[in-house]
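One chain of protein is taken out of this complex; the other chains stay put.
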């Protein structure tokens, strides 16, 4: 009777099917130009539909964005590489601790580290990230100390949040890291509000909003894009497209949109799409976008194209919904490997130093982990006092909370 | 200190300033081609940024869309013209009744009548509109009887909704008119759900969603566009851009978006922008879009470009926020005048017949109004029994509502 | 002293705060150039400029979400939701974000924000211009919930709310924007200029959050009310000829339980009024607290007079609105026992 049939987006491959990334177009590095800082949305089409890449297959930076970036000091790159390795050490140790029941929950960011790592280094003191749960690397790259970081993960007395929040829901105002919410999307528009405050108060700072590909579907992605388009505050709207939202393929969030960057264009927000596993591309585009925002040319959206190599969280097993070897086959490679290759190519790094750095960092993390675990784990909990429950619900504790605290025995 | 400054969109003119529509580009009629029914979003750019117009300045249909439409039977056009005149008669009489205190609230649709009027005639029995409060013309064009329509406006015992809803929040399932909600945006995604049900049950019907330019800012505009893009149900997503949302200029909802149609493109929903005051253009594009949806080529968005000539509602006085003579200066003219000119040009109408038709319709409406008023007005209310409050909260009245009804004295 | 309507008093509060604190900012749908559909912000954009008072797109979660970001940064946004009936798209931002930001960040980030919204019925607004959603906010730890019943209180409470370090839901009973309403919709309307509470100082003052006001002292029965229902209570007490104490709660969260308990311990009888639907309305909370605190003083069950558990109807508005006669009947019933 009817010609209308619904469609249901599918990933290219399911478990026990051969990995298939033939749908992913990987343009050559260096093709796209560097647009002027005042890039208008109408002129952003090639950037929103293309893919900005800086390192070629051998790790050599090529093209206009490489020029724009200039030769990054080797120390800065080594710092980036080390931060990524440190993040992997934390992920490894904490995933392990979770498996041992020492913490209730953990989330890795394997494969996506270059994005936050390179982005953070382009920010200034006082700029504010509104991160998702998968952006711990922003803290690492901002040199947030390991003690409070791991303390939060163990919810023990080293936790600056006194156990109130689920592990990885950090908050570190002084490190430009806004309190993470578990509700997807909500913070995207808050970032725009923060950026409006920056402009209204003229403090010269900017905000950086973060969202996953899956969460672009949330209503506040829309409310944020719209608000940014209307008021033109200094905000960088980051979209981390890692192809998956728990078990759900990115196509379900994308529908027939060509790219997430292109969706931003519909709002009149200029947007670029970037190889998120290319540390140099991330550095270059971050610098450009942050400068654009700070100089008063308004908001910009960036789709960072990457792949969530690990499970969604410690509660998830991706082998139930995608081929086991998908991560290895990801056409944009691994961000650590690629930066390492580039540094080696520049004569600024070696396989040996890499192995050694990895070992040192794992050691460092393990050491701190031990100290932090001595302050309590889920097996041997030493949370902050139960009265923490009542503190900070309001600035001043109202009568009824005082009564409830008494009822609790304090 | 800071370079970042916020922007605040402004209308071209405020009260006591000269009307200024220089920002509105009116392309010649007949320029745009008729795309294939399976138009892909990537190919829709010219349609989403341009403006489909059929009648030239003399009222003669020109170009590919005129051809696509063919010569519409004069009877059909006269019916359309009469429906628009009838709508104006209703608006006039009811606005008046509101001023006399006979009803609490009213909303006119002056200047926008061609859109719903021509669209409705392209639908089939069983298709469902999800209208806003400003789409009463859909009911008129569907030959909904005046008694229940006016009964609803007076909330008297002729009201099919038994007084439950604010005037103009009609519901008429048999006439393809979904129950209007006062909450903006919410029904846009419901229309997509209804269309999904059409496809899943294979009933060959389609849904038509309606939203105002201001309400495109609402979250469910986003959730609807996204859902339509993902599942590809048979839905036409109408956006009535009448330049105003109460006192707020359309630029506040648009931000830096070029057009609302272009915003839909960001979701991968093909979109067209149409002269909404051109009865023939509305007829042609409606036919195309409805056929596309019914044939299973998926959703399509249409931005109907028009002007809200009257006040937002009976509670509003637009002279406080826009020049008094803006409506007269609207570059796309008046839909009634334009269709009339076309019909006269075709030798199928005359000034005399027009005046006479207007008088007849006003008479008809006035007659019915009198009869309906005899069933109660706000001055002399005869609402349905207070027990209507308790009926239909649930299919079966639960105990606690039975108790409350008793408490009320019934 | 100046006589003001509640609308003017609210405007005056924003005016005072806009002028004495550069961090205060006002925005919402139609609030900028036009000054709001109820005119509460009329003239403020002209006076303070577009950066301080502006129009927003029709997106309530954006309005509140932006405000949260600004408040966390250190500003003091005071935003308007055009009708309380339209706050639901912002419910996620208010309850999951604003309410918990201080707590979850252990005070690193806070949210000194006010969300104003016209509330309640009595204006023939039908189900989408008449709702009273207070109980949906009183259930949420971290919020404060305020509802004034006079121009004087409206200004003083709004200034206190803007100065408060935490998010405040500020409900404005629109039926009494222009004058007190004694429940007789067919009767003559009384303007605020004819009521002593219409006297409002031009300058800065506060009415502290968290304190109820005793509108009428009485010995026989306690009536708990807020917003429009305070006046319905006054008229009902007159009609019933009962020596009732009328308490205007003013702040629902945190609640001034001490004032309530002192009264009910004295009277031994209590009736609770609100316009919202009955089930799980704020009246339930009041009763739960009062019966626990005053159990041994109670001489009769506590009763509620509320809106019915149905959507707010348009034509049958006065059958839905808790009328003077329903209140009188409840008072009589409680006195019987």
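By letter and in written order, the chains are A, B and C; residue numbering begins at 1 in each of them.
Everything below uses one rule, namely that a residue touches a chain if its C-beta (ideal position, glycine included) is under 8 Å from a C-beta of that chain, and two chains touch if they have at least 3 such contacts.
Treat the numbers as computed from the prediction; the structure is a model and nothing was measured.
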**Prompt:** Looking at B:129, B:156 or B:219, which makes contact with the chain not pictured?
**Reply:** B:219
**Omitted-chain contact residue, chosen from B:104, B:132 or B:190** = B:190
**Item:** Touching the absent chain when the full complex is considered, from A:164, A:308 or A:338
**Value:** A:164
**Fill in**
Touching the hidden chain, out of A:237, A:253 or A:271, is A:253
**Message:** Touching the absent chain: which residues on chain C qualify?
**Reply:** 85, 88-89, 91-92, 95-96, 99-100, 103-104, 127-128, 135-136, 138-142, 253, 276-277, 279-285, 287-288, 291-292, 295, 298, 300-304, 308-311, 337
**Message:** Residue by residue, what part of chain A touches the chain that was omitted?
**Reply:** 6, 8, 14, 104-105, 155-156, 159, 162-167, 169, 181-185, 214-215, 217-219, 245-248, 252-253, 255, 315-316, 320-321, 378, 381, 383-384, 386, 388-390, 393, 400-401, 404, 408
**Asked** If the missing chain were put back, which residues of chain B would it touch?
**Response** 128, 130, 160-162, 164-165, 169, 171-173, 178-179, 181, 183, 186-187, 189-198, 200-201, 207, 219-220, 222-224, 226-227, 230, 391-395, 398-400
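Keep this in mind: only the chains that are shown with their structure count from here on.
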**Prompt:** Going by the average position of its CA atoms, which chain sits the greatest distance from chain B?
**Reply:** A
**Asked** Can you give the whole-Å distance between the Cα centres of chain A and chain B?
**Response** 43
**Fill in**
Per the C-alpha centroid definition, the whole-Å distance linking chain A and chain C comes out as 41
**Asked** Roughly how far is chain B from chain C, going centre to centre by Cα mean, in whole Å?
**Response** 36
**Message:** Going by the contact rule already set, what residues in chain A reach two or more other chains?
**Reply:** 195-196, 198, 200, 219-220, 222-223, 226, 230
**Residues within chain C bordering two or more other chains** = 51, 56-57, 59, 61-62, 89
